[in-house]
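Structure below; questions to follow.
Some chains have been omitted; the remaining ones sit where they do in the full complex.
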Amino acid sequence: MFRKVLIANRGEIALRVISACKEMGIRTVAVYSEADRNSLHVRFADEAICIGPPRSADSYLNVPAVISAAEIADVDAIHPGYGLLSENANFAEVCRASNIKFIGPPPEVTRMMGEKSTARQTMKKAKVPILPGSDGVIADEKEALEWAKDVGYPVILKAVAGGGGRGMRICRNAEELPSMYQQASTEAANAFGNGDMYMEKFIERPRHIEFQVLADEHGNVMSLGERECSIQRRHQKLIEEAPSLMVTPKLRDELGKTIKKALENIGYWNAGTIEFLMDEDGKIYFIEMNTRIQVEHCVTEMVTGIDLVKAQLRIAAGEKLSSIITKPVEIRGHAIECRINAEHPEKFTPSAGKITAFNLPGGNGVRVDTAQYAEGVVPPYYDSLIAKLICHGADREEAMNKMQRALSQFVVQGIHTTIPLHQKIFADAEFRRGEFDTKFMERFFERQKEG
Amino acid sequence: MMDRNKLEELRELVDFLKANGIAEFDLDQDDLKVRIKFAGEAAAPTGIDFAQLSRLMGSAPAAGSGVAAIGAAPSGGSAASELAAEMEEKLHEVKSPIVGTFYESPSPGAPPFVKIGDQVEVGQVLCIVEAMKLMNEIEADVAGEVVKRIAASGQPVEYGQPLFAIRAR
């Protein structure tokens, strides 16, 4: 096992990794920007090194600074957490060149899964169901009509160079497609200087379902079941849970096997997440893969009893999956996570500042992952997640009731947080019945306005 | 910064607050903002005492390790008081712009770039900080006399760590 690990991250995930290392007898080195001097990840690590000014680009994203810190601290390995450098293949390559173990997959695989079309092709080859689409650029109107017939309406036209909704059209039938194709292409050409379009099946009310995997460096892959992450606002997940109400044991088992085969083929290792959309008929389509630990990994930990961060460390140290997970994976109960962000609960404006009171809920089945504390400061430079509140119950009903109880005992003063928003969501009848998809929050806000 | 009169008034205010056992005082009126907080037992609800915290953690870094020393005291006590003394003298600090290893001379055995008492010009090389096998020359950003070398040769330094103190001309 590693003697000393540098954690190239901040906030709750840095503390999460530090805690895992401590429990495994591994010494820890924190890096921090000038804005994080009084952060708990700095205080609870064995050593801490300031690597730059507050801006992420100059500190946490500054590869030479992180590597240099790793060298002067003489570490064996670097854990990148999530975000920041975690899916940066170049960083993984520099680690390799510097003889420091990067706790993640090989850079080649990160790169492969980072490119959407390559990832799609890779998964398609391995028989993972992917979202039907045009397999590349559409030449003209006529080809667009052919693809649409193939894919099945409704379809969505997207600009290859696109982003921000421009050059994007949802087409519901063959009549409206030609004009929409022209409009979208012209819009894209004007906006991005490139009118190239591709097409995907459009799902009106998709659910976001993702599978957690672990894979070792010896070619062994294991699926740990799914998480449902449909409660999102502007593609930011707010609430995640495991298991999903929509995944039957049969689907879980079958998809788990398919994923296993796919990842064995590409030589994946590390923890990883395969993201899917599920349509209204319960059909599931691959959209992308994340080659790192996820924010919401905790709900999987709660229902499987497997420590995913420790597993990452052991995999990176060369251990076999069979020695890390010695019993068959079993889903026990139901877990839900609320992301507590430093944001205004209605306006979603970031709320940086000093925390003046901080009371954490505790008790049976309640887990809090946070690096904040009373008198702590939320700096304005980084993402707004200040805590994750995870509740585990015998079933979804108990987990939800526990969450309501815990939210009512979670007190943060001095800044705004999303706690009041979560309280409203957990009182919502549709949410409680599990009737939701990725557009739930839009409808929820409308209901709130009306009510 | 503050003229003689204001300082006198401040003195009076502070005496008054002390005499009345006031621990904290804020005033914000028109273009005047005052905030006073006395040190010491009574006025010390600083929340988490990190010294104690680090002791409780039982993870005090091993002595003798340069990096560990950085970790243990990013804003250490004695360093701070020395700093205070220097600030009265208005010494300028040259800080490390990068994380790396400090070297006072261009190569092992060679004489140091600068010695205590040397007069240096802006842009003159003071030392090297090695990072990722690259030797980064650190230049003086003020002209003046080198009063103190704060880092030791071969010592790991973090971002922003003071390397030299210079009495500016």
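The letters A and B name the chains in turn, as written, and every chain counts its residues from 1.
The definition used in the following text is that contacts are C-beta pairs under 8 Å (C-beta built on N, C-alpha and C of every residue); 3 or more make two chains touch, one makes a residue touch a chain.
Just so we're clear, the structure is a prediction, and the values are computed from it rather than from any experiment.
Student: For the entire complex in this file, put down the subunit formula using the displayed labels.
Tutor: When all copies are included, the complex reads A x2, B x2.
The rule is simple: only the chains that are shown with their structure count from here on.
Student: Determine the centre-to-centre distance between subunit A and subunit B, using the mean Cα coordinates as centres, and give it in whole Å.
Tutor: 40
Student: Once bound in the complex, which stretches of subunit A touch subunit B?
Tutor: 22, 29-30, 34, 37-38, 42-53, 59, 64-65, 67-69, 71-74, 98, 373-375
Student: Which positions of subunit B touch subunit A when the two form their complex?
Tutor: Per the stated touch rule, the residues are 46-48, 50, 53-54, 57, 59, 61, 65-68, 70-71, 74-75, 98-101, 131-132, 156, 158-161.
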